[in-house]
Structures are given as C-alpha cells and as structure tokens.
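Have a look at this one.
A single protein chain has been omitted; all remaining protein chains appear in their positions.
We just call them A and B in the order they show up, numbering each chain from 1.
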Amino acid sequence: MIRTEGLVRQFGDVVALDHTNIEIKKDQVTVILGGSGSGKTTLLRMLSALDAPTHGSVWFGDEDLAQLSSKRLYELRGKMGMVFQYSALLNSLNVYDNVAFPLHEHSDLDESVIQTMVQMKLEQVGMRGFEQLMPSELSGGMAKRVAFARAMIADPDVVFFDEPTSGLDPISAGIVTTLIHDITKKTHMTSVVVTHDVHAALEIADHVILLWQGKVIAEGQADAIAQSEDPRVVQFIQGRPDGPIPFSRSKTPYHEDLLRVRL
Amino acid sequence: MTEYKRIELVVGMFVFIGIASMVWMALKLGQVGGLGSTGYAVEAVFQDAGGVRAGSDVMLAGVVIGRVSDVHLQNDEEAKLIMQIDEGVKLTTDAIASVRTKGIIGERYIRVSQGADREYLEPGAEIEETESAINIEDLVSKYIFSSGDK
Partner (left out) sequence: MIVNLFGRIGRSTLQMIAKLGDVTLLSSRSLAFAGKSPWQGEHYVRQIYALGVGSFVIIAITGAFTGMVLALQGYYTLAKFGSESLLGSAVALSIIRELGPVLGALMLIGRAGSSITAEIGIMRVTGQLDALEMMAVNPLARIVLPRIMATLIALPLLVTLFDLIGLAAGYVVGVDLLGVNAGAYVGETVAKVLPEDLYAGWVKAIAFGFIVGVICTYMGYRAEPTTEGVAKATTQAVVAGSISVLAVDYILTSFFL
C-alpha cells in the first residue's frame, strides 16, 4: 500500500535515512522499531508527506507523494490519519470539536450526523462522555485516545502512530496498544506504528521493521523477529548496552582530556 | 455559539467606532471635503511667496476667511497660489493680496484687503493686485548698500 524506494533524508551533514526501502501492507499493523536517532520518526514524516525526501521516493498506492500537487495531496490526506507523539489536539477546541474537526472542515454533513460519528469513535476508544473537556484537562493517555478518535473520524485507509506509548504509564500504554490492534483488525484499517517500545511492538505487530542508523537491519513477522538470532536484533530486543550496536563512547580517552584541561 | 455572537458584537462595535472616528477626524480635523463644498477658490500670482505653503491662513481685516490650498511655480519665475475662500465672503475684483508675517519670526499668511470696486470675484478668478513677501535679508542688504553710497 505504501512503499519507499531508496529513501534518503539528510539534515545538513546528518544522514537520518540511508537508502531505506520498506513496504507497508494493507490491513496490517506494521511496527517500525528503532532506538532514539534511528530515523524512525523521520521515516514516518516521509510516509505521511509531512516532510520531503532528499533522494528517493515514497509511493502511496501508485502515486509518488513528492510529485503530487498540493490539492491532490490534501485529497490523499483524507485517506490518512495521524496520532502524534504529544497528541497535538488543537488546544483552543474541546474534545468534541477536536474529533469533529476534519468533518467540520471537509464535509457538509449535518451536525446530527457528525455528532453520531463523533460519539461512535469516542466510544471505540472509551472516551465517550468527555466531549466537553478541553485538551488541557486530559491526561496523556486520554489525550492520545482522543487523538486516535480524531485520526480515524473520516474512516481513513491508513493511520500513522508516532510513539503512541511514550510518556504513558504501563496501563495507559497497554490500553492504547490494545486499541490500535483491535481497531485495525475490526475496521480493516492499516496501521503504521513507530515506537521504541519492544514489548508493545511485538505484541501487536503483524510486521516489524527494525531500523538502525537510517537503515533497515531486520524485517519480518513479530515471532520471527522475537526469535531472531541476528546479534543486533537480539541486543535491541533484550536492551543490552553493549553488542554489535556500539555504546557511543567519547572518542578520546578520559585521562587525555583531563590532562589537556590542566595544560 | 453564543460566546461567538458576543465576540462578533464586540468586534462589530470596535470596527464601527474605529471607522466612525476616522471619518470624524477626516471631516472635522482634516476638513476633507469641507474644502471643496463650502467656499470657492481664487488664484493669485506673486513674485515671491516665500514661506507661504498649503494650509497657510488667508485673512481679511485680521479675520481668517480661508486657507491656501496649493502653491506652485508658474513659468519658472512666479509663484501661483490657489486660495480657498469661505462661503459667503465676497472679495472685490480689485482686492489686494499680500504676503505677511505674524510677528517677527512668525509664520507667513496671506492678507487680503478689499478694493473700491462694486464687482466681486467669481470662483476661479484671479486677484490681480499682489504684494510679495517682504524679505528681511533684502531689506537689510538694501540698507547696508544704500548707507555705503552716502
């Protein structure tokens, strides 16, 4: 459904993505795993056309996202939803208006219809009854669930999740990951989840992509990844500081630096 | 929505008061439009209109009867003034216009004195009789040179 070809993204001299080729399959939960700075958020911004690649291309269906007119891109966005790391609810609007926002903007639906749709989506994420609260009155987990409801209000084909569990307590994180899995399966939606939360990832993923320094180092079904013998994968999943993925140490020996200061 | 209605009302009042103030300032202070509609224009040509500019007073017997609306050069040698005279003030065809100064270093104004004619200037007519600005420097130098001659 979404495919990248030789994707490269540079920020100045820093290469965030280095010839990354991935494929997101329909009706699946694809989890992009990686440590901080592995380029996974950059990759997500490429997939959703929030950022443009330096080289290479992103194909949404049979359309190259970088080549689209802004009009066509906005049409495609109707088929995408996104749940941001910090939820990104519009803080001037209450929960109801936030969830209804895409419909208010792009549809001529009757308010009673919109109301029903909002209720339905809020019910799915367990947030019905909180319509009148403002974003500042919500906890992190609640805000995320509202953001989820907003992302799927127009029944998109694909929903992107940026670090859906970061900053949440284990129970809230569990609720959110379960919701992602259940709703994807129930509604024939495609989900792309970017996270460094190995536990959650392996639990809900149909397909896992492991990213390191902008490159795909392992890819496959969750079970296969969990039982992989590739030392890099093992190190990441078990969370060991040392291994083939080096612990980043200072380049000069400590005593040399100390001596230099004296001189 | 009621909150928005209130905002709309306040903004409406704000814009209305602002625009009303603009119009009031334009009419009362700038006398935009007031110039053209009340009163009429007369012209006068001076050899030297030193110091007179648009906005200078036009006075008759010490009373302000209008304002200079434009000063420009004519034939590369004389100053042509257009004066806006208040409605109801009639100037004789042989009226005299002179450039005068309020006080010693004060600003310049146009003094008009009536003549003896029984006919009055039409709008747009020219005051034929003019007296140019008295230039203090000229006076002083004249005095010095004339005293040197003696």
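The rule is short, and it goes like this: contacts are C-beta pairs under 8 Å (C-beta built on N, C-alpha and C of every residue); 3 or more make two chains touch, one makes a residue touch a chain.
These numbers were taken from a predicted model, which means no experiment stands behind them.
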(request) Taking the complete complex into account, tell me which visible chains touch the one left out. (result) A, B
(message) Can you tell me which of A:52, A:90 or A:224 touches the chain that was removed from the display?
(response) A:90
(request) Could you tell which one of B:17, B:73 or B:139 touches the chain left off the display? (result) B:17
(message) Applying the definition given at the start, please give the residues of subunit A touching the unseen chain.
(response) 48, 50, 70, 74-75, 77-78, 80-82, 84-91, 101-102, 105-106, 150
(request) Pick out the residues on subunit B that sit against the missing chain. (result) 4, 7-8, 10-11, 14-15, 17-19, 21-22, 24-26, 28-32, 54-55, 57, 64, 67, 105-106
